[in-house]
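Shown here: the complex without one of its protein chains, the others still in place.
Naming follows writing order (A and B), and every chain is counted from residue 1.
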């Protein structure tokens, strides 16, 4: 990680509340797997399967569970801790640089009536349009834009080249990743006198606290009324959310998923990669939709569905098994059916 | 909509040619559904199903059909009009602000030989490359780019961060939404001596009048010859149109559709979300391709297809029904078939 602050093995041990075996002064500047780590890097051992990797590893220090205490020491310093994986997460967060230099880059533009609370970071050529309001500690990356009248809460991050378009309302700690566009006009066409005719989109977009919108994703505002994404929901790269969609809290929506207009996704739903939801549906709380599924009807709460059209995953598996057994039978059947 | 001009209920009534029941001086600054509208907002009632919502609504005024004249008045002013939905569209269009401030932002760059007719709006850090030509009333958003030698007709809009790349030719009233890239080099690789080798793409891209290209969509120019999108066709977010594709007039192409090289889509075709068309195909006039369909052969005019490989939707439904009936039969069949 470029420019990450150094941590010694001793400091790491203290940070994770572990027990150090070896040298406390080893300098660590990054993290890697046992196989690839070098002497300045921290690694971890959480499964007996990787003990051989540990013995061959060049890592400067290794996080491991106390159960590995007796493992023959390799060259590495060891840090014993109950949950090495979660401990690694804590170290990684400590390594992360401050997100930004606070202040306004001289090339950034702030239009009339735009304002913020406390400190702000506006990158190169960032643009804050008229009457936009930012909470404290927002970071607007290079080339990023906050549209006219948009509102951001505290600690929001709009990454390089991303856009929060006019009138969108974001809660606290919302992340809009590079190239994502949120709050634009959606695809509202009817056919009038034989040609497509646009419905103006004058609704809004509301993104609640702790939501993340992935790289190059697109989220349209409502036509009338709003599009809304609930607290804590995470949206991956290249997802498309159409106008008037309502997504609940704590959902995980993976790369390249598409959700058509006015569909409702309740809390705690998982939509796996490339799944598609037709318009005006409801996906019930806690449902799981498998990758590439095509959902064209309501999905009950708690269901796991797959395929096109998406059905209960158990039925899909059963049908697939029947199909595999079927092929050799069809010829036999045709023979029995006799001449047509 | 932020900063929209106020309209009174009286002005709205005049605009839509309706009949006012109630106060003409109610100030309206936006629109919303009956359930969510506040006292400064216009709503509409078009179906008896929502009469209860009307009675509870806080809307400042409600557009409704004359058939609801006798509905017990709620607190709202009523505007009777034959088609409330279309009337709402007219009001929304009236509310829409002028698209832009005319003029050239001091941070915009205009390269040698670039020129336009009449007025233009060039946003923050917009870039007009050498020899590009714009018609009158074009709006080039912040960070947007018109490439070298590209030509735009009148009233075109290239939104924030969108790019019309070198040599593309756009008709009148074309909209290129935020982050869309049109006219770039496509994916023209053959395999030469065991490794991918690029075919230069020196063809062009032609986008006819009244076309809309969605947010973060990509349209490649031709290798030799052109890519062309016909008059009035609307393309949604994250669609990909490859080199040398020809799309007819008045098509609707929904989010995340992909069309591979040299395929022809005739007039009035609808491609639903996430559908994919293989290369060198022809989709006949007026055909409809269901969401997520995988088209790998020609589709006749007027056909409705679905599934992978895409087949007539009626056959797909019939086959799905047969499959559902099949599962219980297979075990029975295997029993009858006897030992292998």
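Observations
Everything below uses one rule, namely that contacts are C-beta pairs under 8 Å (C-beta built on N, C-alpha and C of every residue); 3 or more make two chains touch, one makes a residue touch a chain.
Not measured: the values here are computed from a predicted model.
Residue-wise, the contact with the chain that is not shown comes from B:161, picked out of B:161, B:230 or B:248. Within the whole complex, the absent chain has one touching residue among A:11, A:58, A:107 or A:304, and that is A:107. Of the listed residues B:53, B:78, B:157 or B:181, the one in contact with the hidden chain in the full complex is B:181. Although one chain is not drawn, the whole complex shows that of A:136, A:215 or A:304 it is A:215 that touches it. Checked against the hidden chain, the listed residues A:16, A:88, A:176 or A:242 yield one contact partner: A:88.
Of the listed positions A:143, A:188, A:203 or A:261, the one in contact with the omitted chain in the full complex is A:143.
Across the interface with the omitted chain, subunit A contributes residues 1-4, 30-33, 36, 88-89, 92-93, 95-96, 107, 124-125, 142-143, 159-161, 177-179, 212, 214-216, 232-234, 236-238, 250, 252, 254-256, 273-274, 291-292, 307, 320, 323-324, 326-327, 330, 333-334, 337.
In the full complex, subunit B touches the hidden chain at residues 109, 125, 127, 130-131, 143, 145, 147-149, 161, 163, 165-167, 179, 181, 184-187, 189, 194-196, 198-200, 202, 216, 218, 220, 224-225, 238, 240, 242, 256, 258, 260, 274, 276, 278, 292, 294, 296, 308-309, 318-319, 322-323, 325-326, 329, 332-333.
Everything that follows uses one rule, which is that only the chains that are shown with their structure count from here on.
Centre to centre, using the average C-alpha position, subunit A and subunit B are separated by 26 Å.
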